[in-house]
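A single protein chain has been omitted; all remaining protein chains appear in their positions.
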């Protein structure tokens, strides 16, 4: 088991012939992901990296049974690509594109909800179920199959954390980079529930950031619904108020969404918060030991 | 039992202080319908016919628990009124207003579907469950409690049919006027299924009109899903092609949607079609006798 | 409501949908002038609000000034299905490779706008629909998304392989949808949409119908309405709250409700008669409406008997009866009248009718039969 993606994932790549799409298609394929189709309007009928290319998502899904799509199209067209995936019969979309206008995401997420289609991102590194499927731009080699579920708003910080877990013998069930944009697809609560329901996941690592109140809400959700051990980390403890730190999400304004508040929220519901990445595996092991 | 409305219906009247709204509120109340609230922006806090009036549907629902709403507002505002009902927590909207722009109905029905809210109309006479609730402008006195479910695209023709049933001792479970507009709420298929599932209904009368292919689809649906006896009638056998007969729906163009085609469609699936209203009770009695 | 081809194409042009260079003309001299400006060949097309102008000879290609004047002379004043041609559209003749059909309308089943596209353009789409329905691709447009680029692309790839044509089509389809929405249209068609020798998409002919219910918020479109004689009568009736359509029979009917009115006509036919009209007096109880309705029936010289069929709901039968008496006092009615009243206040209404010595019947069937009986008699007298 795992969440969202696994050996049965049949991946479609939207924007497969573009620079990023092409590069990461090769990487994902090398990792062993079952990539069944690509979409690139006007290039239908060709193959790319040995993968059949279609003009539209609908055709690709009908011809190959693709159930998951990763989106590499440029930001101005990403919202439409998400809609096309949902309308075309895809069950899970993963949008890597950075810089998608917020109102495009408002429209897209409303449509996805109506259609019952899941989305990760935009502006995210994607996700991985080690040894089964890589749907994203994460460096596959640092991951190891295991029982820790991980979700994060950040990219490279995720790698840092995963590296800590892996080098300390803690493999992962699924790791999800949810992205840092104001309006995004699946977020902490939905993923917490999925990990809770996944028999393979024994502990959950949640990596947050300053800005917004998603972490505070996640803490509340953990209190109410999650029985598995959760360890958290919050980046941006020293970020100055009112400044954006790369992610649109990372803003502190008027005292809300600070790292201190988020840390307090987690600790109030019994979720230990690591102060440094190295503490993460230690805390996970402690909680797992306590549980067993 | 019955469908859609009954003794537990708590009715809200949108546009209660208008000319039509006011008149029919009195009629419905006199019939015994449980009218709990009215809406008329700017008249919140007043009472009308002894019924409390609110500024918004949301307030009315919160204060009174209204679950059904009848809409009497002028056509240019009817689409918005339907949306307000759905957003405000109403489960069934009944829109009497005539002349609602089609694109307003396209928008409204899409929203209702998303919200899981039911609608009858627009441009319809409403519905009645005899002795329980009248939600519409139908003349209550011609109806009689019983076991025939009736649905119709037309208003006065319905009364004619109901009169035939009642005077021949055939009472009705629920009678629904679905309206004749191009885009409307619940239609034959949904209502056929509701009558099929309603233990009190033993036979169904379907009154159709020329134009569109709703009757043909209903015939197909009856063949596949409906076990109870159905009797049909089609108005407009002599209507000339290409002319509108009052209802926007009643157009015959290029040989599709004619009465002959509709009658053939019903007869092909074993649904007898009355040539004159007087034949309706005869056919119903024959089918009921055959069944028992 | 319908508008002419040249008006539809003015809308296209405003939405930057490519059309031919063209101008509407009212005289042969105008046609000659415009043809001279455009250069030959030109196409001269009758502008009428009915279909089938092609078969009727209302579209002609002219390769010279002489031919243009001749075409205009033939078409202007021509009768097409009862409409006299008062204006023609003169358009540049365009060389093209292939013809397509695209259109938007309302789909009752999906309760949405649908986009229709076919590679079999240039012929009557109704015929394609009958003979080869699979040749028409239909796409439901989600009202929450509108014509999104991906949907436009999906449609375009059904018609074209060349990505350059697909890109032009994506742009055109989005504009066409926006035009449909902005104008509260009920039908927008381009037939044919052609690919010119230069590889450009071009709307050669266009059609637009509009939602009558929305005309109140589309004053610019309402202003384009050109009702014919029958329609004028219908509009006049509508202004009095009546829904009236003239037919060819001899039995005039007055009914409340459209469905019942149609059923009444069917009943007349069932007993071997011919209805002279469809007339729905609606759901109100205003006696004046009955007076107006009687005047309308009397204005039709073919009407030899009047059958009144009322099932009172909102309409009160006594109001109808009172209106009828008033009408008989105001206008000279020298043909028989059969009255059937049921429902709300029927008893009171029948009382009034009886006092006026009018024949009263108990049901629709009886009313139709009685009207037939009286009609035969009166037609013998009159003929």
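A, B and C label the chains in the order they appear, each numbered from 1.
Methods note: a contact is a pair of C-beta atoms (placed from the backbone, for glycine too) under 8 Å apart; a residue touches a chain by one contact, two chains touch by 3 or more.
Because the structure is predicted, anything quoted here is derived from the model rather than measured.
Novice: Taking the full complex into account, find the residue in A:39, A:95, A:170 or A:214 that is in contact with the omitted chain.
Specialist: Hidden-chain contact among the options goes to A:214.
Novice: Looking at the full complex, which residue from A:1, A:30, A:106 or A:264 touches the chain that isn't shown here?
Specialist: A:106
Novice: Which chain A residues touch the hidden chain?
Specialist: Contacting residues on chain A, toward the hidden partner: 75-76, 99-107, 109-110, 125, 137-139, 141-142, 152-160, 163, 180, 182-184, 207, 209-210, 212-214, 217, 233, 235-240, 243-248, 250, 253-255, 259, 275-278.
Novice: Mind pulling the chain B residues that touch the left-out chain?
Specialist: Considering the whole complex, chain B reaches the absent chain at 41-42, 44, 55-59, 77, 80-81, 83-84, 87, 107, 110-111, 114.
Here, only the chains that are shown with their structure count from here on.
Novice: Counting only chain pairs that touch, give me the topology of the graph as line, ring, star, complete or other.
Specialist: line
Novice: Based on mean C-alpha positions, I'd like to know which chain lies farthest from chain C.
Specialist: The most distant chain relative to chain C turns out to be A.
Novice: Distance between chain A and chain B based on Cα centroids, please, to the nearest Å.
Specialist: Taking the average C-alpha coordinate of chain A and of chain B, the gap between them is 48 Å.
Novice: What is the distance, in whole Å, between the centres of chain B and chain C, each centre taken as the mean of its C-alpha atoms?
Specialist: Computed value for the inter-centroid distance: 27 Å.
Novice: Indicate the whole-number Å distance between the mean C-alpha point of chain A and the mean C-alpha point of chain C.
Specialist: So the centre of chain A lies 55 Å away from the centre of chain C.
Novice: Give the residues of chain A that touch two or more other chains, as numbers and ranges in rising order.
Specialist: Where chain A meets two or more other chains at a single residue, that happens at 114.
Novice: What residues in chain C touch two or more of the other chains?
Specialist: Residues 142, 144 of chain C each touch two or more of the other chains.
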